[in-house]
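First the structure, in the form of structure tokens, and then the observations on it.
Shown here: the complex without one of its protein chains, the others still in place.
A and B label the chains in the order they appear, each numbered from 1.
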Amino acid sequence: MKRREFLNQLGLVAAATSIVPTMSFAADAPKSKGPNALSYKAAVEAITGGKAVQTSSKVKLKVPEIAENGAVVPVTVTVDSPMTDSDYVKAIHVLAAKNGNTRCIDVFLTPANAKAMFATRIKLGETQEVVAVVELSNGTFLTAAQSVKVTIGGCG
Amino acid sequence: MKVGIKIALCVALLSSLSFGGEQFAMSDSDRAMYAEMLENNPADIMVENGSELLEYMGGDAGFAKYLGISEDDLPAYIAGFPRYIEKFGMVVGIGQVVQAMMHDGGHKPLKLKSGNMFDIIAYIKSIANDEKINIDVNANKYMKEAYALGKKNFETARGGRGLSCLSCHSADIVGGVLRTQPLPDLSVKGVAVAATWPAYRMTKSSLRTLQRRFQGCMKNALLAVIPLGSKDMVALEVYLTDTAKGATIAIPGLKR
Partner (left out) sequence: MGKRKSLIKIKPKKYKDGDVVKVSFMVMHPMETGMRKDKKTKEILPALYINDIKFEYNGKLITSMKVWETLSVNPVFTTYMKINGKGKLKVTYTDSSGEVNEKTKKIKPKKG
């Protein structure tokens, strides 16, 4: 299908290193006035302390292309890592670039997890990119992002 | 389908109905992702709640005893609901049997439209997981009557838009999508809908039974909402369960 091929190509293009993972829909101002509201850029900085974040194929982010329902969007992040005491994933952060509070969850793993994977379901207020920012035990940050189309509607 | 209803359908749904629209077609990988969600269905917690509530009333053994059957026969028996039960002299759904059991036990019965009741219904139906739906609409005159009434209710146009269930859930519309949801053709046998309800509805963040879902759909189609457990509602459930006859029960389901 043409549209899906196009989306796949988009993923190949975004292979650059940057301080803040570049995206087409980055929003700087928080949408809402909730007490936890935090822009995408600020959220990433809070996680990385300004350190470089590298887009990496080691981070596999699984989200639907089209969310059946914006209130329950499945997200799975898997990171290729040996999860040994000297080389493991310290944290997996999930962000939603256009939500008022762009932070969804911060998961802190240990070698006892044996596999670097985390899955949950998040709320998406509108079509936007879901981003995984991963911190490794050596202090480096990796990332992967994917856009999710949120359809409006509700039959009952 | 009559011309008049077709026109009413066009007018009412033109803006929301789309056919094979690229933007609403669900990809195989998305479908797989949503199927995976069944592994950790929030409704699992509700089913466990239902199990605990039934325990107070005697558990599986107590329920089987109340129905006058052995515990071994319980799964297959449940896979045949709604059924005619001589003790009550009418065709009933699982919820009504639970109410009767509570009443006979000297307790105030739970309302059919209550969270705890939905949980108990879901747990009881889950006892029949992996069984094939074996409803027998020809078992006796009451079942035959219920089936006929259910079919009539399904096919009769009523309400402000002149819609019947068949207006949207039929072979004419099959393949169509209403607000991102593919409309199942419920007019033919083999559609397993009844085998995956009760289900967790994501938009409602709660467990819903099939009858409760009918109510929601009726409200949206501007049809007068029929009460849960009423003769008409049980009849509709009989009709749609027969449509799914032979399908393997797998609940709780997960729906938008």
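By definition in this document, a residue touches a chain if its C-beta (ideal position, glycine included) is under 8 Å from a C-beta of that chain, and two chains touch if they have at least 3 such contacts.
Keep in mind the model is a prediction, meaning the values are calculated, not measured.
Of the chains displayed, those contacted by the omitted chain across the entire assembly are A, B. Residues of chain B in touch with the missing chain: 39-40, 42, 44-46, 48-49, 205.
Contact residues of chain A toward the unshown chain are 32, 34-36, 71-73, 76, 96, 99-101, 103-110, 112-115, 117-123.
One rule holds in what follows: only the chains that are shown with their structure count from here on.
Considering their complex, residues 1, 3-4, 62-66, 68-69, 71-72, 74, 121, 149, 151, 153-156 of chain A touch chain B.
Put simply, chain B touches chain A in their complex at residues 16, 22-24, 26-27, 29-30, 33-34, 36-37, 178-181, 201-205, 213, 216-217, 219-220, 256.
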